[in-house]
Each structure stands twice: as C-alpha cells, then as structure tokens.
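Here the complex is missing one protein chain, while the rest keep their positions.
A and B label the chains in the order they appear, each numbered from 1.
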Amino acid sequence: MSRPEEIIPKLRKDTIISLLSQGRRLDNRRPDEFRELKIEANVIERADGSALVSLGNTMVIAGVKAVLGTPYPDSPNEGAQIVNAELIPLASPVFEPGPPGEEDVELSRVVDRALRSAGAIDLRELAIVPGRRAWCIYIDIYALNHDGNLIDASALAAVAALYTAKIPEVEVRGTEVRVKEERRGLPMRDVPVTVTFAKIGGEIVVDPCYEEELVMDARITFGIDGKGNLCAIQKGLRGTFTCEEVVRAASLARKLSMSLREAVVKLKA
Amino acid sequence: MPVFVRSGAIVLPGDVVAEGNYRAGEGVMRTNGRLVSLYLGIARVAREGISVTPFKHIYIPRVGDIVVGKIRDVGVTNWLVDINSPYPAVLQVSEALSRPIDVTKIDLRRYLDIGDVIVAKVIEFDYLRDPMLTIKESRLGKVTEGLLLEFQPSLVYKVIESRLRLIDEVKSKLKCDIYVGKNGRVVVTGARNRLLEVVDLLTMIFEDFSPGSTSRIRARVSRLGRR
Partner (left out) sequence: MGEEKPKLMTEDGRRVDGRRPDELRPTEIEVGILKNADGSALIRQGKNRIMVAVYGPRELHPRHLALPDRAIVRCRYHMAPFSVPERKSPAPTRREIELSKVIREALEPAIILEAFPRTTIDIFIEVLQADGGTRTASITAAAVALADAGIPMRDLVAAVAVGKVDGVLVLDLNHLEDQYGGGDMPVAMMPSLEEITLLQADGTFTLEELEKGLKLAMKGIRELYEIQKRALRERYSSLAVELREGRR
C-alpha cells in the first residue's frame, strides 16, 4: 500500500500507537504474530544451496557456496563460515548503491553470530587437510524487497539455504585434494532462527513491518537454537528496554521460534 | 484509415493504435503517420482522438490540483513539502498565514513542523522550478487528527468515477471527512471508532481489482450505516 519514506508524519505514528493500545496493528496482526512465511529452497541450482524467503512482503534470497580454501591459523582443523548480507537498492527506495554500510554489516554479523553460537554448521567436519585445506562456506544474503524485519527473513534464508545445501565430496591423497562429482549434505548440527521485536511507544510487537520500523524506538533480536537456548542477542536503535521486557520478549521468542524452525526443517521432509 | 484498438483494450508501449489523421491524445505519439501508444495502459477511442491512460504513473503536479502533503523541511520563509512526486513542493509563508509575520523573530515550526500533514492546492508549476502550494483557501490546511493512506496515483483516479462516487457515500453514511488528494494520498478524519472500516473500504476501492470487486465494494458500501 504505502510508499516507504523516511519522514513519517506524526499522524501516522499516532495512528500506529493508538491502534496498538487496542491490541491491533496496521495489518490486523496481534502483537505476538508473525506475518505469513514462505520458504522455497534450491531456487538457484548453480549455487550449492539457496533459499528464497517471503515474510509478508519482505523478500530475501540467500545463496551458499562452498569454496576450497585454507583454514584460519588459529583453527587449523576447522572450515570457515562467512556471512555477507547486502541491502541493495533494488529492494527499497531508501537503500542507496555503494559499498556495505553499517546496516548491511550489522545484519551480516547478527546472522553470523546466530549461526556460529548455535554451532549450526559443523565446522570441524569441513576440515579436509588439517592446517592446509578446508571448506569455506560463503553465505550471501540479498534483500529483494524491504518491508521490515530483514533480520529474521535473512536468518531464515541463510539457515534454509544451509540446511538444504549439498557440497561436493572430496578425495585426499597426501596433500592433494580432488573435488569429486558426488555431493553430500552440509554437516549441520543445529537449525537456529531469530525472532525480532520492535518497541513502539511502550508496546512490544514481533516481526515489525516497514511502517512499524519507521516509528519504533528500539529493536531487539533473539537467536534461538534447536534446544531453546538463546544463541544471539542484538538490541538496536536509541530507545531502551527494561529487564522485564527483555525476559518477557526472550520467552516469547523461544515459543515463536518453534514454528519458524519447523518451516525450515520441512524443506527436507 | 484504420483504428487498431477498441476502447478498453490493453495497449503496450510501441503498439500502433491507428494510422492516419486521428488526433493524438494523451499517452499517444505520432510517428511516421502512425499513432503509437507510449504506455502500458487502456486505450480510449473517441471522436476527439485516441488516448492511452497508463495503469501506473507518478504524480506530476498540475495547477489547481488538491494534494495531501507532508512537511519535509522547515526553512526561514517557507516549508519544503513532499507531495509524493519527483518534484518536491514549496509552501511560502505568505501562502500559509493570513497575516504577515516577522520571520526573523518567529520560528516557522510553530505553525508547521517536519512530519505535519497538510491538504494544499498547487498554485504554480513549470518543470523548471519546484511546484508552489497554498493552504489559504477554505478546506485547506494542516490535518490535526485522522489517518493518512497512500495509493498508486494513476489510472484509478481518472477512470473509476463510479468508485469515487462510492467514497462520497461512505462520507455521508459514516459522517467522516475523506480528502482524496490527486497525488495518491487520502486523509480520513472524524471517523472515530469506524476508522478501520473506512480504511478497509478505501483500500478495496483503490487497490482491489480482482474479478467482481466493483460489485462487492458497492454492496459493502450500501450496507453501511445500517447498525
């Protein structure tokens, strides 16, 4: 409906807040309700893994590529995971072309943290020749349409792409590594998801759409792993949360994470 | 001299709509003795000529248009107003206040601040300079309460007169005010607890074109006010 713009008239913010005080949001959602989620895996067959996520009107695509590389010196028996997210101008009039800005970088790092802390990819299984050769898994995330909550959409796209990815088998002879035709699934130990909340005029809502993000005072994201642990937390913007608000939101995040995870796991059913 | 389309047909940029001496209306260009559509839109064949109304078009200000604007910036003697157009508009202090004020002493923010919504009229526009607005006439001015909606400022406004008439019906039945700006923005005020109903209806009127939508909308509007 609306054309997204950076200056939101007070009229609109007042409307959003007054609707919230009646427990309603612009699109008739409850404060604890996610928008409709659709995940399509293997949309880019040339990539080793890929997923297209639609969360309401927010659309994000993630691609996974396994590249043969050298392990980091401080972890010679592990492969590597690199997350790169870009908010390209195609997705919104408010994104400008150019190198990654602070929002792109924050998004990349939050998704990376959720994956890493949960041990999503079993990096030790990606070592090929200790100290010399290992798989480096690149996860590239591109926003295609920004209607709020790019964090959760991006995390879902990344996890779904990893979960359904297939990387080549390798044959090692001494220090020579040969990449074979056969493929295997990426070794995954967990399927973490993120749940993001916005605080608007004292009310806390999950999965903010773009308009809600324009008027939010603060934002908080929780990464939840398959065991229900919090594996990442990121608070954003200038507003504040009380301890009680944080704990309440975290508890709700744990509950909501289950159906998000189910949507990913279903892809391989 | 043949005409190749009927009124109501979908045409595309580059489609030849006619050959010969027909007048090229809006959205149509004459090339090599042929009339060619410039837009993806609906063709209209009339005695006065052949025109094409695009499905989508940005808002280009025209003198006399009533528009709904958002204050984008506050200057010393004027405000910069976003009117949902690639041409940002200017509201001079003299076109906003009925009495002259001393701009060196008074901050314009007292009257209109960034984010405020106004219903204004376009009084000047040539492409070389920004469009100029006024809010000094009756029914123009700052909007202090209500809801602001934005739709595609295109074909729907020009063609769906029957739907625009439905808006008048909604206004009288629900006793609210609805300002439909030519720039794709709509302000609803005074609807109180029926605000969301009005929003739903307006969204249908401006965005729902699925089969049978017009009759559905008519039915809903006629059922209004029967509580």
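Observations on the model:
Basically, a residue touches a chain if its C-beta (ideal position, glycine included) is under 8 Å from a C-beta of that chain, and two chains touch if they have at least 3 such contacts.
The shown structure was predicted, so the numbers you read here are calculated from the model rather than taken from an experiment.
Across B:P13, B:G115, B:G141 or B:G190, the residue that sits in touch with the chain not pictured is B:P13.
The missing chain, though absent from the display, is touched by one residue of B:K70, B:K121, B:R163 or B:K182; that residue is B:R163. Touch with the chain that is not drawn comes from one residue among A:L90, A:V172 or A:M258, which is A:L90.
For chain A, the residues in touch with the chain missing from this view are 4, 43-47, 50, 57, 59, 61, 63-65, 67, 84, 86, 88-93, 97, 99, 138, 140, 142, 144-147. Considering the complete assembly, chain B touches the hidden chain via residues 8-10, 12-16, 27, 29, 31, 36, 38-42, 54-58, 60, 86-88, 127-128, 154-155, 159-163, 209-211, 213-215.
The working rule: only the chains that are shown with their structure count from here on.
If each chain is reduced to the centroid of its CA atoms, chain A and chain B end up 38 Å from each other.
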